[in-house]
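Every protein chain but one is kept in place in this view of the complex.
Up next is chain A:
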Amino acid sequence: MNVEELVRASLRDLADDKKEAAVQPDLADRVLRTRSRRRTRRYAGLITAVAAIVAVAVAVPLLGPGTGGSDPAVEIPQQDIIARPDQSPPRQLVAAGDVAVSAYRQNHKKKLPGKEWDLTPVWHLYHPATKRYEKTNWAWLDVAPGMQQAAVLERGLPADRIGILNLDTWKVDRWILVPKGVGGVEFSPDGKRLVATAYARNPDGRFWDAKEKVNGKDQPGPKASRTGFYIVDVASGEAVYHRVGYPKDLDLPKGMPLSSHVNPREDFGWNADGTLLYEFMSAKPYIRFLTTDGKQVPAPPKEKHRGYPTAGLSPDGTYMAGDFAGEGNKTSSYLLDPDTGKPAKEIPGQQLLAWADSKRVIAWDCHEGVCGKGRGEFDNELVLVDIEKETTTVLTGGRGKKDDAPGRWTAVFTPRR
């Protein structure tokens, strides 16, 4: 046999390895979904280019310098499961199914003059060029679906402009002015709009004029200062402000300050299909939905029973992520029937964070589903839970025993396609 014949035989032999050639069962779904997202982004890019020309011609005041642009130039690894069980926080990309950990934030406490505190976290953002999470100096950020760009806020919240960071060049393409001051941003599910929550004071600040007693000692306290939100059209840079107060029907005992009943940071988020906004409340029904104009509306039928677990509604609408269901040292969570709110399934996982696809959800979980054993309930890692097989795949290392330790990290998930 000469080398040519050998190459021929070997190639056939390699190709016949049936185990290797097993295809993911949902490949067609994935292709069709990715295609529609890419089309949306291309369209957005075109509008951006046109908007940039218009901005030069009529000098739209909201747009800062820069030409904008959101070409899908960044390549994000697409292997089905990218796990780093030996890394906490992760140094290299972590991903599963449709989503990736696009960034993570770490607890951080900065002492300010006058002994006030700024608890703005430290952000690490996935940098496609270095293929690592890089430490940044942003105060808050969110990554757009497809991981081509991010919306960023500068330190010293509230920020009066939102940067659109290009993840290919790692530079801010343009600034969108938000004169009321904002403390948080979130991309809509289609990546075309942002909701930026407006605050009068730093939502992560602790102030003497809101001092609180902890263990009998005065210390700077949180201040509820939310004023409303901006809806930003990413392509055109148009930002429209809506004044929205805190829910009026909160049943506060007389004399109790609002701050003791409302989180200082209570950002607005998008609902599952991106048509409405929601916010959590401290009293029943614990969540309320608003139009993008700020008017309160009834909950959408499938999201009536949405709770704190950020995973929310599964992509196919079959389940709503429910609360912790474990007992003792065992960890598990409910999947709810979205129509009735009743538990439909109990699956492994301490806290359900993001759906990888309709059959798998990413969660915090204790080692092998058992807390304790010298590690404790806070020493949890990211895991991928298969909701049918009820098995878990470890994605990262554990976060350590202390819930409030400096540097403790929280993952941010973004569709990677």
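Heads up, the rule we're going with is that a contact is a pair of C-beta atoms (placed from the backbone, for glycine too) under 8 Å apart; a residue touches a chain by one contact, two chains touch by 3 or more; residues count from 1.
Going forward, contacts and distances are computed from a predicted model.
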> Which name from "Carbohydrate ABC transporter membrane protein 1, CUT1 family", "SigE family RNA polymerase sigma factor", "Methionine import ATP-binding protein MetN" or "Spermidine/putrescine transport system permease protein" does UniProt give the chain that's left off?
Replying inline: "SigE family RNA polymerase sigma factor"
> Among A:Ala28, A:Leu112 or A:Val240, which residue is in touch with the absent chain?
Replying inline: A:Ala28
> Given the contact definition stated above, which residue among A:Leu11, A:Ala283 or A:Val297 touches the chain not shown here?
Replying inline: A:Leu11
> Which residue numbers on chain A touch the omitted chain?
Replying inline: 1-17, 20-24, 27-28, 30-32, 34-35, 38, 77-80
